[in-house]
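Everything on this sheet refers to the single structure shown next.
Only a single protein chain was left out; the remaining protein chains are all shown in position.
Our next item is chain A:
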Amino acid sequence: MGIRTSYSADTNFLTIAVEGRFDFSAHQEFRAAYEEADPQPAGFNVDMSETNYLDSSALGMLLLLRDHAGGDGANITIENCSADVKKILTISNFEQLFTIK
């Protein structure tokens, strides 16, 4: 499990990549990734290409990120989801809240 962050060239977007299991154990690190981002970006990408599992507390963390990024006005894309990860996001109908690629 690990969280890595990287800015787009213009620093408008922050990509947060989650490696391994995305569950409660990632809570502190995931939260720090967006709260301590300096400068604060206009939008976030959550890169799930290395994520192999997502539990409901991870869904909660995504909602916290959404709230941090402005709630209904938040610009957040969840990208590179595996089939399993995508399924969990779909069951919860999170495509209504996030752009899922």
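The rule is simple: contacts are C-beta pairs under 8 Å (C-beta built on N, C-alpha and C of every residue); 3 or more make two chains touch, one makes a residue touch a chain; residues count from 1.
Quick note on the criterion: contacts and distances are computed from a predicted model.
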Identity of the absent chain, which is to be given by its UniProt protein name, from "Polysulfide reductase", "ABC transporter permease", "CheY-like chemotaxis protein" or "Cytochrome c-type protein": "CheY-like chemotaxis protein"
Option touching the unshown chain, where A:N12, A:Q40 or A:S56 are the choices: A:S56
Hidden partner chain, residues of chain A it touches: 24, 55-57, 59-61, 63-64, 67, 90-94, 96-97
